[in-house]
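A protein chain is absent from this complex, but the other protein chains hold their places.
We just call them A, B and C in the order they show up, numbering each chain from 1.
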Amino acid sequence: MSTFGSHFRVTTYGESHCASVGCIVDGVPPGMALSEADVQVQLSRRRPGQSNLTTPRDEKDAVKIQAGVEKGVTLGSPLSMLVRNEDQRPHDYSDDTLDLYPRPSHADWTYLDKYGVKSSSGGGRSSARETIGRVAAGAVAEKYLREAFGVEIVAFVSSVGKVHIPRYPGEQLAGDESANAAVGAGSSSKLVDNYIDTTGLTEEEAEEPLSLEFRQLLATITRQDVDKTDIRCPHPVAAERMRQRILLAKSNNDSIGGSVTCVIRKVPSGLGEPCFDKLEAKLAHAMLSIPATKAFEIGSGFRGTEVPGSRHNDRFVAKHDGTLGTATNWSGGIQGGISNGEEIYFRIGFKSPATISQNQSTATYSGKDGTLATRGRHDPCVVPRAVPIVESMAALAIMDALLAQDARTMAASRLNAGPVLALPNSMHLPSKLKTRQDHLSGS
Amino acid sequence: MSTFGSHFRVTTYGESHCASVGCIVDGVPPGMALSEADVQVQLSRRRPGQSNLTTPRDEKDAVKIQAGVEKGVTLGSPLSMLVRNEDQRPHDYSDDTLDLYPRPSHADWTYLDKYGVKSSSGGGRSSARETIGRVAAGAVAEKYLREAFGVEIVAFVSSVGKVHIPRYPGEQLAGDESANAAVGAGSSSKLVDNYIDTTGLTEEEAEEPLSLEFRQLLATITRQDVDKTDIRCPHPVAAERMRQRILLAKSNNDSIGGSVTCVIRKVPSGLGEPCFDKLEAKLAHAMLSIPATKAFEIGSGFRGTEVPGSRHNDRFVAKHDGTLGTATNWSGGIQGGISNGEEIYFRIGFKSPATISQNQSTATYSGKDGTLATRGRHDPCVVPRAVPIVESMAALAIMDALLAQDARTMAASRLNAGPVLALPNSMHLPSKLKTRQDHLSGS
Amino acid sequence: MSTFGSHFRVTTYGESHCASVGCIVDGVPPGMALSEADVQVQLSRRRPGQSNLTTPRDEKDAVKIQAGVEKGVTLGSPLSMLVRNEDQRPHDYSDDTLDLYPRPSHADWTYLDKYGVKSSSGGGRSSARETIGRVAAGAVAEKYLREAFGVEIVAFVSSVGKVHIPRYPGEQLAGDESANAAVGAGSSSKLVDNYIDTTGLTEEEAEEPLSLEFRQLLATITRQDVDKTDIRCPHPVAAERMRQRILLAKSNNDSIGGSVTCVIRKVPSGLGEPCFDKLEAKLAHAMLSIPATKAFEIGSGFRGTEVPGSRHNDRFVAKHDGTLGTATNWSGGIQGGISNGEEIYFRIGFKSPATISQNQSTATYSGKDGTLATRGRHDPCVVPRAVPIVESMAALAIMDALLAQDARTMAASRLNAGPVLALPNSMHLPSKLKTRQDHLSGS
Partner (left out) sequence: MSTFGSHFRVTTYGESHCASVGCIVDGVPPGMALSEADVQVQLSRRRPGQSNLTTPRDEKDAVKIQAGVEKGVTLGSPLSMLVRNEDQRPHDYSDDTLDLYPRPSHADWTYLDKYGVKSSSGGGRSSARETIGRVAAGAVAEKYLREAFGVEIVAFVSSVGKVHIPRYPGEQLAGDESANAAVGAGSSSKLVDNYIDTTGLTEEEAEEPLSLEFRQLLATITRQDVDKTDIRCPHPVAAERMRQRILLAKSNNDSIGGSVTCVIRKVPSGLGEPCFDKLEAKLAHAMLSIPATKAFEIGSGFRGTEVPGSRHNDRFVAKHDGTLGTATNWSGGIQGGISNGEEIYFRIGFKSPATISQNQSTATYSGKDGTLATRGRHDPCVVPRAVPIVESMAALAIMDALLAQDARTMAASRLNAGPVLALPNSMHLPSKLKTRQDHLSGS
């Protein structure tokens, strides 16, 4: 179904060529100042036509609030928002070959198989325009989280093709000094890969899941840093090389994938449900629901699986504000499925876009071999535009977990049985340890 | 909450030291033969004490069906199953230091923070015993899928620490011939990493997301192959090296992580919901809800993001049985969030277990620095036992998606408007193309 | 939350004075012909200004489909529909006294208490305009049920104030012959009550829950019959007297309640879930969610509780079409929470509208005694307009139950274990007994 969340519940609608796309958001806290401008910011970051790296369709994507807000304040009733489909140009997709051929690695065939009907755009709800509703809803969740806790959600492009922001100890951009020249010359279609040089590092340092530099980036990066480049990569040299990689794909009538990394700072502790709805499971669900995603890792991720427990464990330390924190954060801010107050960070892999402007050998719907020739306006790489979508889905996942925990916290606060009741007799929580209620009462 | 699925809905309960652990499964199709033995098989694969690679706790884990089955046949009513907690030994965890210290990277602190109460086992529902309910429910889903479609779900250990089954073109186990000797000698704590040798491969071949050998493994592997070794790795040389890696961790009073790869064959096409509940999103949710997981990738995964669209796209071909399939399968059996009938395969990363039998510098609940000394029976590596859990969660995700689609298929089948109605005028589905209804009617 | 249904899921939005009101319907079967005209029919029956018995606000209420339909056929994707708020006139409600006084028995105070914010209309989502989304969605569900099974849903006004369509054995409209004259004379503000005359009936006949005439009405009534009068009551004499009763309330600046009875014919058997989601429980939920409702009874209802089991039980009989049916139908078409193929019928009580155009002694929000003077356009009686709303909610409840059962039926049909497996050894289902699958395959 087209609904995400249980407590902060977003339902989206809309295909490429219908009257509008939009969403209903149920569970918005009442009494929050909210305007269309609050939502438009992220929608404008999402829309195509922002640079020559993305599809040149000039969709204005102006959001209109239909209900749920009066005099600039949320009522607590369902918030409905929509964006008209202005630049539809349905003919782009309805030429003869597209009627005959399902596009490879696109949703044309699976949609027809699933529904038995074929929309004129082929993939129906698999359209990127479907994400407009998510981004609008995510902007509302994010505003609440920011106002209530100062939560900061920042996503950025961490790789395009083989060009990665260095993130492992010793990892470097190969030929850093000459990269621009080499690529700019256009004489080579091959971009030099990153390489690892752990000279001067101990074995243990070399095996740390992430480099100190990358962890510092996660701790400090802002959305302003991200938007300095069209590519939305905060590492200037990598950004330029990613840009070249995308232009190369574009000139080849081809496409290229990449990854987006996201950090969420100042998330209150205690969010996420044990068992099936662990916070990382909700985040993975949210991220893998974004079109073209193929992979997700949180905290130390796949690389962390290679590090022994004695080095991977995040030991506890007292923080300056009197709360308990961890010295390292390989857990990525979540332990046992529950946020611990540290930064939550994760990485999402996006495949190369399936629609490319070159001939492809494939088969027709009826199984006859042939050649599909696709023309039109296509993103050679989706990751720059995926940045606000990732941030939005992150906000939705956190917001939903927050409301679930709010119900529990408020209900438990009425019981005389305080937090010490079930503790072993020998132990009492010292008064100086801040409890979750303390966390939640202040922003 | 402790519920997974909407149509095939599993609710689990139970901590380490309570009377029993178990589940209620609602939505089981009526009329299916089902016995406790059907369920016990996977529970026995999950339980500890199977080898010296896992925790020696000898839990019998005998499942008892409480309701939902009569005369060996499911009634369609809620299926309730439970396993008594026989070997509880609560004192293992309740020594003095564990009262004072939250275990690093464990759920002790986040549970106390979230709930305000502390169970004697610390992490409460984060206990591995919670997975018993999942495995029992998954066995039921799997039985249905097997009987209805011949679905085959096979998971296996694909890495332990840095020891991977080779999966990339040119990837090899370094020092293959001497590995056993070197490790067996015990003289070195370092295990040689895999390496890549693409000699003789074209650049494009070298960049394919997975090697031909690994893809063949995915196409053919059986559960019998997996269970030939304690480690549950079907690659004999890698298996032995993984075993050594775990024994090394054990002898160091340490732990080590790894990865599990899972393939699901013969899944009917058309499963998965567009938008938020894409099949890969449900699978990611399911997998990241398993304790100790940190990463998920499906199909070509992270590596596939580096391959251009022209090479990553799975072109269509007619299959021998008259259905449309794809020549390659970098999509991992899912396009636009919907299964396409090809094999679904994915990989999950498990971190090193947090509980280790060595002293750890950390802080008490009240923020005082100190040393936590943990003793007891701990898995040095969870991936061998994780294999049936991964299979179970896969079965639950597929089963839930199947029932969602079944409702749609049956409802749509009553409409006079056939599958061609919304197609462009110029196009008609040839009768020889099998429709989804055809798929579903046969196994 | 503002969502109804699990499988056929309707989410509505909108207050009185926002840009639009509408809904998203998820789970619409793909391939169904659907136009705005299909939906408009019921919306036009619902809207005010149809006669001098209802509020004279002339809202056009023209529905616009936003997404989910292409070329006149449903895509299976979320169906979004909206109606602009054209005749808003917010000043009607925002005069001084309404700022100070919560309207008695209205939602003004409870909304402010619940949300902490006050919309300009006071009751926010309690507005009757909220029901537009329900009616639009219900029209879609009803169209499907009609096309797939020939389901007929007909609601009608069964009482206004004390004027009831006679429904009990021996019940009669008092002074039937002279009623029009008496009321028309305007000389009396009192309308003669119905009375019971069981002369000529045996004690058992007199105690039957419903009269034969009323049961025949349920069996045959059509929507055309209902719409013959503004009052939507198919009993001409009662209809005229109800009309007089409403006009009396109107001339008194007062309001009056009433009841709506609804019958659903040709519902397939097998719908409804045991335990919490019994079909009557879903219907009760649906009906009591309509504004101003206070009561619900199904089948023999409250009166049936007075009849002994030996007379209340519906004995089984073979029907002409070879299926098993019941001789009587005091169960109201549902046994054990599951539809049995007989007519489903129920009655809903609507209280007198709270907003009346006369002074009311009450207290301000701050608890100060005073007088609230309300002016404006108010329905003196809601039951005529409630008729399509009741039908819509009935359609939504049945449709959701149908899709739940469809998933079960389709899944069970793949199992080799046929319907006899769990039956006692001595018994086999004779082949001539139609199974549910037979029911479902034809309309």
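One rule holds in what follows: contacts are C-beta pairs under 8 Å (C-beta built on N, C-alpha and C of every residue); 3 or more make two chains touch, one makes a residue touch a chain.
Please read these numbers as outputs of a predicted model, since none were measured by experiment.
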item: Among the chains presented, those that the missing one touches; value: A, B, C
item: Residue in contact with the excluded chain [from C:66, C:211, C:259 or C:392]; value: C:259
item: Absent-chain interface as seen on chain A, which is shown; value: 6-7, 27, 29-33, 70-71, 73, 75-77, 144, 147-149, 274, 402-404, 406-412, 414-419, 421-422, 440, 443
item: Missing-chain contacts mapped onto chain B; value: 1-3, 9, 11-15, 17-22, 24, 26-27, 30-31, 64-71, 73-80, 82, 114-117, 119-120, 124-125
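Throughout what follows, only the chains that are shown with their structure count from here on.
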item: Chain B and chain A - chains in contact with each; value: C
item: Numbering shared by both copies at the chain C-chain A contact, with half separating same from different; value: same
item: Cα-centroid distance, chain A relative to chain C, in whole angstrom; value: 44
item: Chain A, residues touching no fewer than two other chains; value: 1-3, 12, 114-117, 119-120, 124-125
